[in-house]
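Removed from the display is one protein chain of the complex; every other protein chain stays in position.
Read from first to last, the chains carry the letters A and B; within each, the first residue is number 1.
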Amino acid sequence: MTSLASRLKGRSELGVAALLGAVGALVLIDAARLVVPYSQSDPVGPKTLPIIVGGLLLVCAVLLAVNVLRGGRGEAEAGEDVDLTHPSDWKTVLPLAGAFIANILLIDWAGWVISGTVLFWGSVWALGSRHYVRDGLISLALALLTFYGFYLGLGIALPAGLLEGIL
Amino acid sequence: MDVLSSLMDGFATALTPMNLLYALIGVILGTAVGVLPGIGPAMTVALLLPVATVLEPTSAFIMFAGIYYGGMFGGSTTSILLNTPGESSSVITAIEGNLMAKAGKAAQALATAAIGSFVAGAIGTSLLVVFAPIVVQFAVSLGAPSYFAIMVLALLAVTAVLGSSKLRGFASLGLGLAIGLVGLDFVSGQARLTFGLPLLSDGLDVVVIAVAIFAVGEALWVAAHLRRTPLQIIPVGRPWMGKEDWKRSWKPWLRGTAFGFPFGALPAGGAEIPTFLSYVTEKRLSKHPEEFGKGAIEGVAGPEAANNAAAAGTLTPMLALGLPTNATAAVMLAAFTQFGIQPGPLLFQNEGPLVWALIASLFIGNFLLLLVNLPLAPVWAKLLQLPRPYLYAGILFFATLGAYSVNLQAFDLMLLLVLGALGFMMRRYGLPVLPLILGVILGPRLEKQLRQALQLSAGDVSGLWSEPIAVVVYVIVALVLLWPLAARLWRARRPRTGGLVVADGPAVDGPAGPAAAPSVEAPAVEGRPVDGSAAEAPADRGPDAGRHRADAHANHGQEKS
Partner (left out) sequence: MSIIVGYIPTAEGTAALDRAITEAQKSQSRLVIINSSRGDAIVDKRYAQAEDISSLTERLDREGIEHLVLQPVRGNDAANEVLEAAEKYRAELIVIGLRRRTPVGKLIMGSAAQQILLEASCPVLAVKASA
């Protein structure tokens, strides 16, 4: 067991294989439920592609798992502004996702101006800016500007929410 | 010839003040996002998709064309001044151009890159005008079996040839195809992968997927690995070139264009191989080979022209066949469907005025870029002082806004988050995103062609190769798939020969270029030269080879999104 444990250590990529496998299984299970009416005009039917795709995903899942256990590793994507010398910084990503979720929860109830302000302010904070007042002003300005820009310029009425009647 | 008159009509449309304005907006936006790291033309077009739907399709595409070409121009500015190539195709520009800039020739490097891009863009677009109608003429005669074969080729080529790991490429393709399956089956009307959610029965909105993968996924990924050290920027004045520089530049421009266009037009040609070939050629032909690796102007002029010509080449299969071969083209194709326009060989027929206006706007945009870029390079460089929190928060903000405004439902934002997390995970574990997006876009069309092809043959599988073109394409597919195997065998038998190609590359003389490019495995790790001295050559493809020291890497054969 210890050897298994040591092999699993640092192999978080197995999670990707598991995800691929799960999606593949899901696609196949879903395909199995489909009814194939006999039809002259559609000999392929709705099942064929899902079965191929599900199969492809399962094969990829197995091969990836084998590849990872043998020491293979996916190269993390580099970029102009990416520094791969330190590990993923969850202290930035999680608050960022938090701001994003806050926006989802708020947008229909409180309206875009409030939720958008929260989103931008929260994101900027998560990314390390500490100019609370300046950031707050910028966030509010952006949210207001896009609200009216979309309404007047594009004819799209974003939800006003709590501020209904004020805006 | 009616191509010419169509093109003239296109110019008439593109030159209206309103469309000129959109071209200018596109060009400026494109250059800006090209200059800014972490945001590229594919992401920008994706972010603008929802907004653009209220515009005239023609105006929207004129703007997108400006962004596409502008991104290339802007990218070279950053590469030269900062040595941080955003795309694998600008690695060589970054190396040689940055060395030129360090040697006090930043103005000349920027000038030769900009003018070379202009020349290549103009010639490349002209070639597009010539070839696209020919391809269309050939393509309209094809039936469903040939189409199916060509789509399979495009998918496999992008999946198997680009990117460093084929296995991960196929995994990404599978995920994309699975996402493409969601919704009602178009023949039988049965719901597939909707899990009983009525919101899913129309399928996932391509806009939401594109924004999630390119914008949200990328922003989260960059946020997790924010570079904290300020980079050194080389101060510039206005780009200019002397007589000697012109003399040394014009031939590399033309040769680079000749390399770039055909590679761009191929389903998996990409832009990094021609830039590399151009670099090697220029080095061999140059009267000043000793300057290569120390900042030779030919080494900037040629690859930069090749890069832009490839960008023009990419538009040939995109417009003529509806096959995108890079991320920006894929998102632009998604834009066609968003406007209810069916991409494919009938595009020229059904949407002639739009396509020709788009092509005319490429000429105009290219010219505007020259006007905007030469005098304004120092201004663009100032953009780099924008604090990152605002940049990435802004991306998330506009991604949310765009995805929400399509249907005004919070459900789309949940999808955005889930798919954004998927995009993050893919970047973390080296799954290339291009096959996924192609799978989403081409998957449903592929299925349609498959069902049509077999309908014609009444279910007989041999119907798939009932057309000669289909057979030819399957042979090419087989070659694409078997080539790496054959190459490995060949190399195993003659171990030195494989290495020769690498030795020819710039890797030996200083800048480590994509020396692995000619072998089918796409460039792996492009090392950034430390003060112009030799950096690690990517010949060793160990999991971590050079990863941690190198600042500039290939993006799995994709452009910066």
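The rule is short, and it goes like this: a residue touches a chain if its C-beta (ideal position, glycine included) is under 8 Å from a C-beta of that chain, and two chains touch if they have at least 3 such contacts.
All values derive from a computational prediction rather than experimental measurement.
Here one chain is not drawn; of B:L384, B:M425 or B:L456, the residue touching it is B:L384.
Checked against the hidden chain, the listed residues B:L55, B:V187, B:L231 or B:M425 yield one contact partner: B:L231. Touch with the hidden chain on the side of chain A covers residues 81, 127-131, 133-134, 137. Seen across the whole complex, the unshown chain contacts chain B at 36-37, 82, 227-233, 381, 384-389.
Convention: only the chains that are shown with their structure count from here on.
Residues 13, 16, 19-20, 23-24, 26-27, 30-31, 34-37, 40-46, 48-50, 53-54, 56-57, 60-61, 63-64, 67, 71-86, 88-90, 92-93, 96-97, 99-101, 103-104, 107-108, 112, 116, 119-120, 123-129, 138, 142, 146, 150, 154-156, 158-159 of chain A touch chain B in their complex.
Those residues of chain B that touch chain A in the complex are listed here as 37-38, 51, 54, 78, 82, 84-86, 164-165, 167-168, 170-171, 173-175, 177-178, 181, 185, 187-188, 190, 192-193, 216, 218-229, 387-390, 392-394, 396-397, 400-401, 404-405, 408, 410, 413-414, 417, 420-421, 424-431, 443, 446-447, 450-451, 454-455, 458-459, 524-525, 543-544, 547-548, 550, 552-556, 560.
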